[in-house]
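Have a look at this one.
Here is subunit A:
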Amino acid sequence: MAPTPLTPKVLLVALAFLFFFLTPAHAKPSYGGSIVLTSTSDPKSFNDITAKETSTREVTSHIFEGLTTMNAVTLQVEPALAERWEVSEDGHTWTFYLRPGVKWNDGEPFTADDVVFTFNDLIYNDDIASSSRDIFTIEDKTFKVEKVDDLTVRFTLPVKFAPFLRAMSQAILPKHKLAKAVAEKKFNFTWGLDTPPSEIVGTGAFKLSSYRPGERFVLVRNPLYWKRSKEGDALPYLDRIVYLIVQNLDTAMLKFLDGEVDYIGLRGMEYPLIKPNERKGNFTVYDAGPDFGSSFVVFNQNTGVNPKTQKPFVDPVKSKWFLDINFRRAVAHAIDKNKMMEILMNGFGYPQDSDMSKSAGVFYNPNVEKYDYDLLKAKKILADAGYIDRNGDGWIEDPEEHTVEFNFSTNSGNNERVQIASIIRHDLQSLGMKVNFLSLEFNTLVTKLNSTFDWDAIVLGLTGGIEPHFGKNVWHSTGGLHMWYPMQKTPATDWEKRIDEIFIQGVQELDENKRKVLYDEFQVIVSQQLPLIYTVLNSDLYAIRNRFGNLKPTSYAGPFHNMEEIYINK
Partner candidate 1 sequence: MLRYILRRLLTILPILLVMSLLTFILMQKTSGSFYDTLKLNPQISPETIERYIKLYQLDKPLLVQYFSWLTNLFHFEFGYSFFYNIPVADVIGGRLWNTFVLSLASLILTWGVAIPLGIYAALHRNKITDRLIQFTSYIALASPTFFVAMLLLYFASQSGILPLGGMHSANYDGMNIIEKFFDVLRHVAIPATALSISSIGALQRIMRGNMLEVLGQQYILTARAKGLPENRVIYSHALRNAINPLVTILGYEFAGLLSGAALLEIICSWPGLGALMLTAVQSKDIYLVMASFLLSGFLLIIGNLLADVLLARLDPRIRYEK
Partner candidate 2 sequence: MQIKNLAVSVNSKKIVDDVSLTVEERSIFALVGGSGSGKSTTGLAVLRLLAPGLEIKSGEAIFGGRDLLKIGAEELRQVRGKEIAMVFQEPLYAFNPVLTVGQQIEEVFTAHTDFLGEKRLEETLRLLDIVGIKDPLRVHKSYPHQLSGGMRQRAMIAQAVALKPRLIIADEPTSSLDVTLQARVMELFLKLRDEFDLSVLLITHDLGVVQHMADHVAVMNNGKIVESGSSGEVLKNPKHQYTRELLSYVS
C-alpha cells in the first residue's frame, strides 16, 4: 500500500488563500454585530501580570496592549502604544515615544507613568510573582525604566538584547487603578475573577462587560480606542465578543455545527465531520499551516548524583544507552511520522525536524539532518553499536549483556500525544527494546523532569514561538527545562557548550541576518545530536463563518489576532 499523497491538502491551502484574497475585496466594512467563540476553560484571573497560563491571556489580549505589537502576518514588530522608538549606538538605550491621545477605557489619559509603573512597580516588584519578570531579566540584571516626559520613556539595558522589541509587547497596566493595591501589597490577589468588570481597565479595542463563571465572558467595544483603519474608520467594528466556556471539544463542535458558535479550531480527525457542512453552515475551513510548538521524545542523559542518597539519578547501565548517540539515532529512525500524521491527523500534519516551526519565518532552518522511518536501518545502527539479541529471548542486549529495558511515559489527558507515544513504543518494541509504557498525570511527570530526575524516556511537547531566544531555558545547559540534563554547572558535552555560546551570542546580536546564521547552526546541532527527537506537528485548521470580513488567520496568532479590524459583511 502506497503512502497517501498529500496533494489534496496543498490544493486546499491554495484554495484557502484564494478565499482570503477574494472576500475582503468586495465587502465594505460595517459597524456592529457580535462574534461568538468558545474557550476550553475559564480564565484564571484578569490580571495580565500574575496570569500563569493561556486561557487568561485569551481575555486579556483584547483588553490590554503593549508598546509594540507583532504583526501576525508579516511576523514583524509594529508600533502599538508607542508611536516610534530609537535605539542608541551601543544598543543599550531605547527611547519610546508614546502615542498621544490614547485613553484608558475609563477615560483617564495614558502616559509614561503607566509604563514606568508597569515595569518598576509591578514586574520588578519582589512581592509580586510574575512570569514577565523573567523575560526582562538578563543575567540577573533588570532594565532601568525612566520617564523622560509624559509621552517619552527610556529603557536602559545592562547588555544588548536582540529580542527586546518583541518583548516590548508586554501589556501595560493602568497606574491610577492599581497603585493602591500595590501599596497595600495586595496586588497578587487583585483583578481576580471576583472583580467587577468595570474595574478592569485597559487601552485595548475591547473591554470586559460580564463574566459568568463556567459559562461565558463577554467583551464589548471600547469606544475610546485609538486605532483607525486604513480608511480612517474608528476601530473596532464589532460590538461584542462572546466567549462560551465549553470544556468538551465535541460539545463545542456540535455548537458550531448548530450555528451557535462562529468559529472552531479543528484537529485533522474532525475535518471529515466539519468540512462537508461548509456550504450548509456557511463557513470556510482554513488551513493556516503547521502549529507552533513541538512534540518530541527525550531520553534522560543526566549523569548527576542524588545528593541525598548518593546514588546516580539514572541507572548507569541505562545512562550508557541514553548517552549513546547511535542509540538515539536508531530511535529517530523508528518514528513513523507519516503514519502518525495519517492516523492521528488525517493527513493534516507536518513532520518536525527542528526546534523552530516551519511557520516561524526567518529563523526556521529547513536544512537540518532528517531521519526517515526505517526500522531496518535502525536495527542496523543498533547492531553496529553492539545492541543485539545475544540470548535469543527476543530482546536486544547491550555489549555488557544487559537487556535494553526502560520506562517510557507521557502525560495523560492529551490523547494525541498518548497515541504518538504508543506508536513509538510499539516500534521500539519491534526493534527489540523492552519498553514499559505509562501515561502519568502532568504534575507527576513534571516533578520527575524537574526535581526527582528518575525517568528514562518521555514524550512531551512545548509551546514555541518566533523568537529562538525565548527557548533559552530549554537549550542553555544551565536551564531548568534543559530536560535531558537540566541545570548543569558546566556543559557536559561539546555540542551543549556550543549551543550555550550560540544563545549568548545570539541574544546580543542585533543584526537579524547574523542572528539567523547562529540559530541555523543551533538547529543543525540539535538535529545531529538528538537531545530531543522530534515527531510531528498538527496543522492549524480553523472553521470560521463566512459572514466575517477582513479575516487573516495565521498559525502564529490564530484566526482573530486582528479582532479590531474584523467586521460583519453586510
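Keep this in mind: a residue touches a chain if its C-beta (ideal position, glycine included) is under 8 Å from a C-beta of that chain, and two chains touch if they have at least 3 such contacts; residues count from 1.
In picking the candidates, the idea was that all candidates are chains of the complex that A comes from, given by their letters.
Quick caveat: nothing in here was measured; it's all calculated off a predicted structure.
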This complex places subunit A in touch with one candidate of 1 or 2, number 1
Applying the document's contact rule, which stretches of subunit A touch candidate 1 when the two form their complex? 41, 44-45, 47, 50, 52, 126, 128-131, 133-135, 137, 188-189, 192-194, 210, 212-216, 242, 244-248, 250-251, 254-255, 257-258, 260, 413, 441-450, 452, 460, 462-463, 470-474, 480-481
